[in-house]
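Every protein chain except one is present and positioned as in the full complex.
After this line comes chain A, so read on.
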Amino acid sequence: MENLLVQGLSGLATASSLFLVASGLTVIFGVTRIVNFAHGSLYMLGAYLSWTLVTQLPRGHLGFWGGVALAALIVGVVGVLIEVLLLRRIYKAPELFQLLATFGVVLIVQDVALLIWGPQDLLGPRAPGLRGATMVLGVRFPLYELFLIAVGPVVLALLWLLFNRTRWGTLVRAATADREMVGALGVNQRALFTTVFFLGSVLAGLGGALQIPRESVNLQMDLVVIVEAFVVVVVGGLGSLPGAFLAALLIGELQAFGILIFPRITLVLAFLVMAVVLVIRPHGLLGRAPSTAHAAAAPEPPYLPASPWRRWAGLGLLLLAVIVPPFLGDYALIVFTEIAIMMLFAASLHFIMGPGGMASFGHAAYFGFGAYGAALLVRHFAAPMELGLLAAPFMAGLGGLVFGFFCVRLSGVYAAMLTLAFAQIAWSTAFQWVEMTGGDNGILGVWPSAWAQSKLVFYYLSLALCVGAVMLLRRAIFAPFGYALRAGRDSPLRAEAIGMDGFRIRWFAFILAAVAAGIAGGLFAYSKGSVFPTYMSISRSVDGLLMVLLGGVKTVSGPIAGALAYTWLHEQLMRAFDLWRLFLGIIILALVLFFPQGLAGALGRREGRS
């Protein structure tokens, strides 16, 4: 009984912390419609800054609370800089592009934090006046946790007053519904957005700053927090503050009691809840369907068959890929193999993102299904490579069949978040089901059959399978099926009105993309000789997104160019610099700002001009 009470109270404290971060994220999303990946980085900065300030300032109440407040304000200023220098220029860009930009910020902040604070975990001092514990209903409970429990509702109440009882709040709520009209009524919406971003960033910074007496400050906090905050915001309903509070309570308590009841599936729980909520209530607990009345996007340009120039370039590239490798060393062959595999992975993601118009944040799941499909056969049945490579697409297709059935019913950010939830479920399963998958230690000894042992032969095998699969995907885009898919993307109602079953078409496209990603995953498993849960991690999904967006969603050759550029760049940066994240982040920002069409799009414009 006492144990339950303590768990319940800790759950409330966790919920408060979650709410602080999630409230900032949901406020920013509500107004700017930007899914801010960098929100977790602002949280991390808040924690680091307050650690520095609190340890430098004189001890005592003023030093601690002053340091926390100052850290939150500095983070607010950093948020304003991000908004003014970066986001303001891309408000009209497609959603995913904004996401890519904020991810560039994540990378930069990670390395800047590493430079300033170093790689070791930092332990903060405890809060003055709140050091001890007190008796709550007969159990000892830390005072600081009690304080955190109070912070959540207080912040919710203050935000409610701010949004419902001040002119600023009224303007923000109006801008959430119709930005353009607010501008026509004389409101400088750019300045309004900046203030909203300031508020959201301060909340993130405060959330981080208040954590220092509770847990150590480290460089992994940003992504851990942003994923949890996404879950809370999506479960609550994007843009809804009370929803975020409710969801934070739900997730906080679930995590607290989950450890007692289902210690084996703690990582999955939050994502299971998110998946269930999204399947039952597609816009979250308290969310509303987004108003699309004044968000009409520019029509998508149709895909064109490759120009003669591009056809020759592609053929030349393929020829190089066939002729050059025999003269290369093992290391170069490994890189080449990886590039071929990543091309297929990117092309399969592009297939649902471009023609399908559905954003996936969790495409790595199908890559991982492929890899595990092959590896599990090897581990449990000692199957040969040929069988493993057959099982890979089958397993991934099965995953796509089940997950896709739910995902393709949603659209926009919610669909993207559901794909993320499923990918996290798959990842957690691989991570926590140790008997089956080996958990974090992975499955080792997944080697090719004797005839494909040499790096060169395996490279040719990968090249043949990947190029073949990419060509088939390409064929599907220009087949009647591809037309139907794009018709459903551009005008769902009209497509249904002329008798197309949009759901089945999208579902089939999702499965097809999963199968293709599965082939890539299977090949990847045999090329590395091992399989780990990281194959399904968020960062691999993001890698895929980066490749597609770098290359350009609006062209069929985009993902190929993107995979080539990204894999090569990644490899070079990692080899040449310790601070490769910083460079990659800067390159991403430069691309977003100067080549909003992606690489292939930029090339296309040049062709068009000449």
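Here, a residue touches a chain if its C-beta (ideal position, glycine included) is under 8 Å from a C-beta of that chain, and two chains touch if they have at least 3 such contacts; residues count from 1.
Heads up, the rule we're going with is that contacts and distances are computed from a predicted model.
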| item | value |
| --- | --- |
| Protein name (UniProt record) of the chain left out of view, among "SpoVR family protein", "Phosphoribosylformylglycinamidine synthase subunit PurS", "ABC transporter ATP-binding protein" or "Hydrogenase maturation factor HypC" | "ABC transporter ATP-binding protein" |
| Given A:4, A:62, A:161 or A:185, the one touching the chain that is not displayed | A:185 |
| Residue touching the undisplayed chain, where the options are A:5, A:130 or A:174 | A:174 |
| Positions on chain A contacted by the hidden chain, ascending | 167, 170-171, 173-174, 177-178, 180-189, 293-294, 298 |
